[in-house]
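One chain of protein is taken out of this complex; the other chains stay put.
First chain written, first letter: the chains are A, B and C, and each begins at residue 1.
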Amino acid sequence: MDKGLLAYLLIPLLSAVIIPFAAKNRPKLADILANVTLLAGLANLAWLALRPSIIRGEFADIPGDGLSLLLVAAIYLVAFCVTFFSAWFLDEHLPNRQAYYSLILVSVAAMCGVVTTTDFFTLYVFIEVLAVTSFALITTDESSGGIEGALKYFFLTFPASALIIVGIAVMMMSLGGLSFESLRIFMAADAPAGTVTFAAALMMLGFLIKAGVAPFHAWTPDAYQGAYAPVSAYLAGIVTKISGVYAIIKLATLLRFFDGRAQAVSEMVMFLGMFSIALGALAALKQTNFKRMLAFSSISQVGYIVLAAGLGTPLAIMGAVFHLLNHATFKTVLFLNSASVEKSAGTTDMDKLGGLEHSMPWTSWTSIVALLSTAGVPPLSGFWSKLLIILALWESGLKTYAVLALLFSIVTLAYFMMMQKKVFFGKKTAAAESSPEVSAPLLAPVVLMSALIVALGLLFPYFYTYVKMVAERIIL
Amino acid sequence: MNIILIPILLPLLTGLALLLISEKTKYLKELLGIGAAAVSLLAAVNILLVHPAPLHHHWLGTAISFTLIADNLSAFLLLAVSLFSLAISVYSFSMPNKGSAKWFYFNLLMTQGFAAGAALSDNMVAMLFFWEGLLVFLYTFIALSQNTHAAKRTAMKAFLINAVTDLCLLAGVTITGYIAGTMSMSDISANKLTLDYGWSLFAYVLLLIGAVSKAGAFPFHTWIPDAATDSSAPFMAYVPAAIDKLLGIYFLARASVYLFTLNGTMQLVLMSLGAVTILVAVMMAFVQKDYKRLLSYHAVSQTGYMILGIGTLNPVGIAGGLFHMINHATYKSCLFMTAGSVERQAGTGELSKLGGLFRAMPVTGVCFLIAAAAISGIAPLNGFFSKELVYKGTLDTGYTVFFLAAELGSFLTLASFLKLGHSVFFGARPEGMKETKEAPFSMLLPMLTLAGICVAFGFGARFPIEWFIAPSLAGMNIETGLLWGFHADKLYFVSVIVILAAVMNHLFGLSAGGGKPSKSSDHIHYAPVLKETYALAERKVFDLYEQTMDRVVPPVSLALFKVDRFFDWTIDALPGGVASFFGGASRRFHNGSYPLYMALTIAGAAVYILLAGGLK
Amino acid sequence: MTYHNLLFVLAAVFAVWAVMAKKLLTSAIMLASLSAAVSLIFFDFGAPWAGVFELSVCAGLITVLFIGAVSLIRAEEEKHPENRTRFYALPLAVAIFAIAAWFYLPAFFDELATGRQMAAGGGTIGLALWDLRRPDMLGQVLMLAAGVFVIKSVFPRRTENK
Partner (left out) sequence: MSTFAMEWYLIAIIIFTGFYCMLASRSIVRQLIGLEIVSKAAMLSVISAGALTDNLVYAQALIITMIVIEVVVVAAGLALLVKNFRLHGSADIWKLDSLKG
């Protein structure tokens, strides 16, 4: 466990415990406490990140492998955007308002635990905490879709826990311990790796299920579609990425996928990644529900990350990490926009929407930025991560995968253009007639994220050095 | 600031500033325009006299250098551009039919600025920039000169014709720059390209198309007569009569004399182009029934003389071409001005409705007479001398047929001006024009000035040649003595014969037309073979643009539409089909059924373990 | 050894029974029995702490929770009983799986066991938890907090609303 980052875990936990007591009769105080906690964390991270030495490109001060810090920043950013959005979005009389914020803060703590831990079992523990909080978050409102999504999420992902535990048992047996370090040393040595590979394969399977990679994706669209609107953004943006995808990347680097000792697992993961890309993109083409389409898009984008992680070369890992971050930004924007549309127009059914660009210009334009980034249009940040991934695939001789990844990137653009046309352009429908632009506080997080997308894209050369440092540290 | 920038920037800035001025102000816009043109003219004179240092400005790093150089040719051209700008802006002061004054002066000044830029640019890319700017303002100039649908259509026609040829120019410039390794015209002229090499021939032809199209030569001339009916007289006097001729012939001379060393084949091509232009346009001009339209065909026809002159490739011919360029601009501008004032005072430009205006408008009439005499090549006026030079150059090449064609053109020119002058200024005055008065002073002044120049360049042909033409062709070893002065040789007598023949023809036509001067061309118009030809021409059968638009464009666009539909179908229906196939599959699969999802998860996990777990 | 394997078989039987039981209450009780069998296995392995926890928490607390939930939905459940055929197929399925797996799995697990690495052993459970697994303690705290908030969120006080 990285002690330097422990505070990022403990302070939200403390805040989460305080909220129900402090804000018992004053629901607004819960908003303020949660936002202040996350904002303080963000400010602290900004102070860390904007030190002169780091701006100069020397990363001596970055604790651990640097990936933890990066992901902590992403977690805080998305969580802050979501809580800020929620503060104005939540129904005045939502009875579980305090519990909602407490859960978000606990899940932030759990995610920080996931990304800072150095031990497989602890990773598992935090992932379970994260999962438990997500179920409750999904059903925050009393909708039937919410409970359906939550139940499917629950029952379709918890078998994965058992698989992970069995994997942990095998790993404990063959390594004598469960720290990442022991696995790293084992893989670096030339011992026969059959048992450990089996353990890793089981764990990888568990994480693949938790990440919603096809064919284990079935819960993803239901959970995202049914979830309470801001929670969808939170789930899609960061929670499932941390609980599944991060662990896949971690395992991929520890297993040294690039040197071919865990060939079978590596190939399997890459195949499933490609399968996800294809399935998500093709299924998204004909969706009629805004949120469900975004969910399928999320499956597709997770596929890119998993594909790159399965390849495991330093360049691919860089692409995977960067795409993870980008996914957090653009998917948060899109889901928050879907929440805004839902609040304003009262539906997320794309057949009933249309022509919202006039009444909701900010929402429309931030969506365009986010979807262009998703589709990998230069110079937005999504372009660079996809470029890295495709380059890595090409360099490793996996030209079929590279070409397919590129092709499905175009499909991504196609279905998003369709989405944009159906929701924001075109003729105004009855639902769109009476839908004003949402208030400025609801737009602020989206605009912030969109600005970040553009900034990450434009400042990629600077950011590249950081991601490169991360990749070097976690691979070597 | 380098003085070289003034003729470019001042009109541009004034033009932009004009846009800020309200339409309601009475004389402010006009005076501002005149002032800018006057200052530019002074600057141009200054540039011609002192030859300021070239202005270098690096563009796109060091790849392209934005260079303005005022060499003899450029400075001369600049002077001409500025002079005509001033003349037209003064003339337009009280011209009512010019459209919105604000936009008229805006377009005029913009055109002037870009023309000056094109004249001064040494770098071909920079020149192209100014050239394309002219194209834009050509469109707006025509489109805004009259508030009719026809004006828009003609503007589009002019724009399209020139856009296509400008594209050729662009390609030519690119290839030339690529072959030469530099975009600087002065660098290329230091080491001229030859046409032995296929690509350079191609490049020259492309440049040639761009240049002669700008000058309005056959077959790119068809927009000019249309503009004559659909646009205003000042525009005609300014752009097709003056600026376009100046720039087109300037660049033709540049390309033919400075950039490339031409060979015999290209000489033949150029001379044929010139001769065909002369004849076709003048044949059309001869039978026109509208003042401006008739003049506009002459504007095309005279281009033929310039191209013919330059095409001779001998110093005399080229000097004649250039001299004819400036002369033509002078008298044709003057003629269009007279057309404008007649139209303003008499209210129409149709020849059959006009007549006997000399008495009512003596100054205009005198100006017309001088300019018409000049264009017809009557002895001591400037047109005579430049035509003499062209003839001489043509004869020197040995191709007598072109000389004969040029003389025939000259004959028809004179005949058509006899008809024009007779119809407008002499004969009986129609009933409705008893009250017609002389045009205002602001219109007479530029006319008189230009007519004066015609006379001055005629009697003193020595000066323009010595000051402008000969220095521009400094590298060609011209015996300047040959170029001016009155030579009582064969050519002079040929021209006398042509004049007499034209007068005879006119009288014949007059008697055949029942004494109506406007019908004095009918005997040729309705001559057996020509009748059908003219009928076809009236139906615009020979108009490449119209033919393209009518015959080629619809089927091609239909074909393209079909192709486009095919691609559209491929792009629309195929992915749509694929999408609905997968979408339908996905819809059937993601049916919300929990057991299906669970089975999939477990089966997937089992397969995964079997494949990746190492179970044997 | 036999006793040890028997306990495993017993656990498996309880598991099958828990699935096959007609009444949900029987299922819950069989699950408790499974937990008890598992805790016996823990004792047999010499892992008393795990056994005690298993017995008290899983066989106790979880069973209580289950029984509470079952009693809540029992009336509805009895109105719409499940199609039992699928569960009658379970022993058959288990038998097929067991026989098929008999040829592969034990050999595979033996191979798996060759990759083992003996640990030092020893130490006390308290020390192990505190020294080796300290971050897990934090995770447990977080988990408990999460559990509390989940219950609070799913069952909010709605007195002020109504």
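Here is the rule we go by: a contact is a pair of C-beta atoms (placed from the backbone, for glycine too) under 8 Å apart; a residue touches a chain by one contact, two chains touch by 3 or more.
Note that the structure is a prediction, hence the values are computed from the model and not measured.
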item: Chains shown that the absent chain touches, full complex; value: A, B, C
item: Hidden partner chain, touching residue among A:L6, A:A49, A:I147 or A:L391; value: A:I147
item: Touch residues of chain B, complete complex, unshown partner; value: 586-587, 590-595, 598-599, 602
item: Contacts of chain C with the absent chain, listed as residue ranges; value: 1, 4-5, 8-9, 11-12, 15-16, 18-19, 24, 27-28, 31, 34-35, 38, 41-42, 45-47, 49-50, 53-54, 57-58, 61-62, 65-66, 68-70, 72-73, 76-77, 80, 82-83, 86-87, 89-90, 93-94, 97-98, 101-102, 105-107, 109-110, 112-113, 116-125, 128-129, 132-133, 136, 139-140, 143-144, 146-147, 150-151, 154-155
item: Contacts of chain A with the absent chain, listed as residue ranges; value: 121, 125, 128-129, 131-132, 135-136, 139, 142, 144-145, 147-152, 154-155, 158-159, 161-162, 165-166, 168-170, 172-173, 176-177, 221-222, 225-226, 287-289, 292
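The working rule: only the chains that are shown with their structure count from here on.
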item: Centre-of-Cα separation between chain C and chain A, whole angstrom; value: 31
item: Centroid spacing, where centroids are CA-atom means, of chain B and chain C in whole angstrom; value: 93
item: Sequence positions of chain A contacting 2 or more other chains; value: 194, 198
item: Touching two or more other chains - residue numbers and ranges from chain C; value: none
item: Of chain A, residues touching chain B in the complex; value: 152, 155-156, 159, 163, 194, 197-198, 201-202, 204-205, 208-209, 215-216, 218-219, 221-222, 264-265, 268, 272, 279, 282-283, 285-287, 296, 414-415
item: Chain C residues touching chain A - in the complex, by the definition given at the top; value: 111-119, 133-136, 138-143, 145-147, 149-150, 152-154, 156-158, 160-161
item: Contact set on chain A toward chain C in their complex; value: 1, 9, 13, 16-17, 20, 93, 95-96, 98-100, 102-103, 106-107, 109-110, 113, 117, 119, 121-122, 125-126, 128-129, 132-133, 135-137, 139-140, 170, 173-176, 192, 194-196, 198
